[in-house]
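One chain of protein is taken out of this complex; the other chains stay put.
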Amino acid sequence: VSGAGAAPPDPGGTRPPAGADTVYFLSDYGRHDEFVGVVHAVLRRLAPTAAVIDLSHDVPVFDVRAGAFLLTRAVPHLGPGVVLAVVDPGVGGARRGVVVEVAGTGPRWFVGPDNGLLLAAAASGGIRRAVALAADDGPDGPGGVTFDGRDVFAPAAAALCNGADPGDLGVALDPSSLVSVPDPVVEWSSLEDGRRVLRSEVAWVDRFGNVQLAVTADQVSPAARAIVVGPGANWPDLDPTAAGAVPVVHTFGDLTAGEPGLLADANGHLALVVREGSAAARFGLGPGTLVELIW
Amino acid sequence: VSGAGAAPPDPGGTRPPAGADTVYFLSDYGRHDEFVGVVHAVLRRLAPTAAVIDLSHDVPVFDVRAGAFLLTRAVPHLGPGVVLAVVDPGVGGARRGVVVEVAGTGPRWFVGPDNGLLLAAAASGGIRRAVALAADDGPDGPGGVTFDGRDVFAPAAAALCNGADPGDLGVALDPSSLVSVPDPVVEWSSLEDGRRVLRSEVAWVDRFGNVQLAVTADQVSPAARAIVVGPGANWPDLDPTAAGAVPVVHTFGDLTAGEPGLLADANGHLALVVREGSAAARFGLGPGTLVELIW
Partner (left out) sequence: VSGAGAAPPDPGGTRPPAGADTVYFLSDYGRHDEFVGVVHAVLRRLAPTAAVIDLSHDVPVFDVRAGAFLLTRAVPHLGPGVVLAVVDPGVGGARRGVVVEVAGTGPRWFVGPDNGLLLAAAASGGIRRAVALAADDGPDGPGGVTFDGRDVFAPAAAALCNGADPGDLGVALDPSSLVSVPDPVVEWSSLEDGRRVLRSEVAWVDRFGNVQLAVTADQVSPAARAIVVGPGANWPDLDPTAAGAVPVVHTFGDLTAGEPGLLADANGHLALVVREGSAAARFGLGPGTLVELIW
């Protein structure tokens, strides 16, 4: 890899050092097949000293938006390195493979398909530049089936670990041309009596059944209680002081076991929770469901 | 972290060296979310040379006792290092976060919630001291929601890897105040004809359907055959020489395919098994079920 040598001069010395020692790997490969292990093996072979951290491989199959949301939640907690992310319903089609280089103290490069999986998480660090990876010829030659995670993206991530410049790996592209996924629904309105209504998409339901809304907590004025109007929780009485209304609390410890609440979660989002229980089951909510809050 | 410097002198040189190079990580986080990956990333950032070994992240949600049993089974096979264990229904409540320091040749420190998850496994090594971790202020400030695995326990584990003394991380507490989980049921009685009856809780059912009882094999006198009385195997004929009785064997090889048996398993516990089959399905047993053995 000739990346470091080919890079332009850096007289001011502000350029971060080339290379990386950590790969953060996200996919929808699951664990039943050998896909994840084979990608690890390729990284081990090509970048033997890099550590590989699995963010998750259980993104729902082909659900690019769920993968993008997961990556956006995770990236603020990652150190320097390379994000390798593959949720790729368009493999074998016309979508580009890309490397996106970002600023900031977290991962410097994002490698994967240009289908919206990477953009939001990469943009949070400030995009510096992007390249389209050179087309790959699969085992069946040009036009054949490829396992891009193994054959294209992992080798690119390994090359970046080894000090390659993204420009060595493909052709520069205009970052504004990168594909994005639709933003989650967050809408505000008012009832006739002046009460505010927040209509929000459920961005995520975690293993514990906590329901993270797309809205961040800092967008919401605090109130003592809120009414939840969702597929599984349509109270006929819309009086927020009624028993059906959900308390707005600071933490799980403010609730009794089995009690629902609204709080700012550990990602800074508004979330519907049930202490030691599943808010998703209680309110009939899942990823993508719309829920209304009135207070 | 100033731990090594702050430690009291060790004139005799018997103190083990500070720090650790391996973290053993157990949780009920599952793998669908990014929780496990984010904790790995925090450890990578704060203790970059430590290896992290996942014991399991599929402990049933909030099942502290199942996590404690798993940890107790695993610890005899671990080398030096730090156990990071999080099954934590009381997160955000009043329960303490703790570091427990133990003697022995296995893990020296156990980090996690003080809810019984750690105690039995730590006690097997001989507890030297314990500290309550300093309270954490979440992203929402004091009182807000925290992801303690990420924000409290992983940083504490990383600090221990880096040579911190537990005393740097919190306030000493009386080890006898550490919370425990209820011991599993193991009761002995006799029938009128003098035959012994063992009533034991099922401590664990593994992926293969092997049913580990809470009783260890060295507590049981050998016998040729035993009658199993459980939810799914109540033989009307309690004659241990009858066909329904289960042979007591040394190993799976003493059984024919599909045949049930009782043996001392690889953890030294008495276990009901079916060769190349599931004893849990055969006898209708699961974790926490009670089973009676007569012989």
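Miscellaneous remarks
In order of appearance the chains are A and B, and numbering begins at 1 in each one.
Keep in mind that, in the parts below, contacts are C-beta pairs under 8 Å (C-beta built on N, C-alpha and C of every residue); 3 or more make two chains touch, one makes a residue touch a chain.
Being a predicted model, the structure only gives us computed values, none of them experimental.
Across A:D33, A:D183 or A:D218, the single residue that touches the chain missing here is A:D33.
Only one of A:T22, A:T72 or A:T146 touches the absent chain when the whole complex is considered: A:T146.
For chain B, the residues touching the chain absent from view are 21-22, 24, 26, 31, 51, 53-58, 70, 73-74, 77-79, 204, 206-208, 217, 250-254, 263-268, 271, 276.
One chain of the complex is left out; on chain A, the residues touching it are 28-38, 40-42, 44-45, 48, 61-62, 89-94, 138-140, 143-147, 150-151.
Definition applied: only the chains that are shown with their structure count from here on.
Taking each chain's centre as the average of its CA atoms, chain A and chain B sit 33 Å apart.
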